[in-house]
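In this view, the complex is presented without one of its protein chains, the others remaining in place.
What follows is subunit A.
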Amino acid sequence: MSMLEQLTHRDRVFDFLAPVASPVDVRHGPILYMEGVNVSFDGFKAINNLNLTVDDGELRCIIGPNGAGKTTMMDIITGKTRPDTGSVWFGSRHNLLTKSEPDIASLGIGRKFQKPTVFEALTVFENLELAMAADKRILPTLTAIMKPEYRDRINEVLETIGLQQLRDRLAGILSHGQKQWLEIGMLLMQKPRLLLVDEPVAGMTEQEMERTAELLTSLAGKQSVVVVEHDMGFVRSIARHVTVLHQGSVLAEGTMDQVSNDPEVIKVYLGEEA
C-alpha cells in the first residue's frame, strides 16, 4: 500500500528506486537516532520510550542490569525486531524501520553478537572473506574471485586480531576468546560506519581484554562504536560516554564518573556490585 501512496508524491524519488547504499548523512551530528521507541513481548515492556542518539565517531558504552533491554535495542537497530512505536534513523537519511537485516548491514551497521557466532565449519580466512564488504547478491557471489587486494585486506585484519597463525584452521577449534576476536575481525571486514558490539570481553583473559580495549578505542573516530558490556572495569577503561539502561529506558547518561555517582544508578545497578 505504501508503495502505491508514494506514486502520488511527484516531487519524491520512490523509495524502491533510490539506491540502497546511498551515503549516510551525518551533517547534523548523530549517526544513530532513536526516539520514543517501544517494544513489548506478550505484554512485557522490553523497551519503554527509549531515546538515544550516538554521534558520528563516538565510542559509547551502554550498561545496565540483566533485562534492561540492551540486546533488544541492538535487535531493533539491526532490523531483527520491529518496535511497536517510535523512530530509528541511521544518519538523517535512512529510516531503519523500513529496512531488512541485509539492507541494514550493507548500509554500514555491523553487529557482534553476545554469544560469539562464527561459522565453525569454515576456516578463519573464509570467515573473514564472507564478512568482507562486497557485492553480496547471488550471481556476483557465485562468480566472485579472490583478488590480491582482498587477500591483503584479509591479512591486514588477521594481523589486527592476531590470528595469522590460525588462518587456515577451522573456526570451530578456536578458543572462546579467539572466537570473540574473529567476530570483531569480521566486523572490521564489513567496514561499517557503526559497530554494535555486544559483550566483547566475555570469556577473555585480562590480557585479551586489554587488547580489545585498545582495538575498540583505536576504531572510534573513524567509526562509531556502541559497546554493551557487563564488565565495569572494562567499561571504565574505554568509556568516555556512558549510557545506563534500566527497564527499557535511559536512566542516566554522562561520563563514567558522573554516572557512577548518580544515586539512581547506584541504587539499580552499581549498588548490587558494591
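In this section, a contact is a pair of C-beta atoms (placed from the backbone, for glycine too) under 8 Å apart; a residue touches a chain by one contact, two chains touch by 3 or more; residues count from 1.
Please note the rule applied: contacts and distances are computed from a predicted model.
Asks: The hidden chain: which UniProt name fits, "Hydroxyalkanoic acid synthase", "Lipopolysaccharide assembly protein B", "Glycine cleavage system H protein" or "Urea ABC transporter permease subunit UrtC"?
Replies: Its record in UniProt gives the absent chain the protein name "Urea ABC transporter permease subunit UrtC".
Asks: For the chain that's not shown, point to the residue among A:K136, A:H176, A:R240 or A:K267 touching it.
Replies: Hidden-chain contact among the options goes to A:K136.
Asks: Per the definition of touch given earlier, which of A:L122, A:A202 or A:A220 contacts the omitted chain?
Replies: Only one listed residue reaches the unshown chain, and that is A:L122.
Asks: Where the complex has a chain not shown, which of A:H28, A:K80 or A:K222 is the residue touching it?
Replies: A:K80
Asks: Contacts of subunit A with the missing chain: which residues?
Replies: Answer for subunit A: residues 78, 80, 100-102, 105-106, 110-111, 113, 117-122, 126, 129-131, 136-138, 141-146, 168, 186, 190 touch the chain left out.
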